[in-house]
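And then subunit A:
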Amino acid sequence: MLKVENVKKAFGGTIVLDGVNLTVNPGEVVSILGSSGSGKSTLIRCINGLEKLNAGRITVDDFDVSKPKELAEARKRSGTVFQLFNLYPHMSALQNITLAPIEVLKRPKAEAEAEGRALLASVGLGDRADAYPAQLSGGQRQRVGICRALAMQPRYLLLDEVTSALDPEMTSEVLDILAKLAKSGTTMVFVTHEIEFARQISNRIVFLEKGVLLVDLPTAEFFSAEGGLAQPRVAQFLSKMRKD
Partner candidate 1 sequence: MRYTEFTPFDLWLLAQGLGVTVGLFLVTSLIGVAIGVLWGVVRFYRVPVLMQVITFVAEVLKNSPVLVQLFLVFFGFPAFFKLNMTPVNAAIITLSLNTAAFVYVIAVSSIESIGRDQVEAARVFGLSRWQVLRHVIAPQAMAFSIGPLTALLVNQLQVTSLISVIGVMDLSKIGANLNLRTLKPFIVWTAVGILYYLAAKLVATLGAKLEKRLRAHSAFRGL
Partner candidate 2 sequence: MRLDLTILAPHLGFLAEGALLTAQVCALALIGSVVLGMLVAIARTSQRKWLNRLAFAYVDLFRNVPFIVQLFFFYYGLPEIGIYIDAFTTGVVALSISGGAYASDAIRAGILAIDDGIIEAAEVSGLSQGTTFTRIVLPIALRTSIRPLGSVLINMILTSSILSTITLNELTGNAKIVASDTFRPFEVYVVLLVVYASLTYLVSLGITLLHRWLNRDMQEQVN
């Protein structure tokens, strides 16, 4: 279980997360919606330990990310996919994927590479293992980014607007893969602006507004008139996003 309890985070004087509570159970896909600047990325960065909490607690399978001794374990259980890919530019696709398994999990190189190649094949990049990030399209880069996270066999996959930097065609390349992952039972925390897609794959949808989790509902309820849409901010947000 991934638990976010009453988390507060401020940068200088500005409060970015103001008492956020969220629980993600194994096997669930939870989408996080919210307008830009609402604190979605910050929440993800708190979960993977890139930002320190000001108050509250985040545990990943009972490992507290705020405790230096437990952070490593917590991080082993989550994998992050970034908006701007953040691939290692001097390493091939395969090297990007196998670095952490070999260095952190101490997997034998041959095994790690075999698994890396299998992962690449599963996202349709079987023939691009030796390509460098600069030689790949955006969609291909992000697929490598997903493989890199999956190679650590995380219990929870954290995805922060992973298609925002991609054009529509590449976006669907990546979303297809995420849909497959969701179907196979991968647990995901999915920050996105792709509302329709979120609706298809999510078990639950939460809505973040100015650092506060306004709504946390099962997907069907979130889009129903008495459920999420009863919240004026959510209704506003959805109609604005649909227009765009």
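The set was built so that all candidates are chains of the complex that A comes from, given by their letters.
Just a few scattered comments:
The criterion applied here is as follows: a contact is a pair of C-beta atoms (placed from the backbone, for glycine too) under 8 Å apart; a residue touches a chain by one contact, two chains touch by 3 or more; residues count from 1.
Every value quoted in this text rests on a predicted model; they were computed, and no experiment measured them.
Every option in 1 or 2 belongs to this complex, yet subunit A touches just one of them, candidate 2. Contacts from subunit A toward candidate 2 in the complex involve residues 48-50, 72, 75-76, 78-80, 82, 84, 86-90, 92, 99-100, 103-104, 132, 134-135, 148-149, 152.
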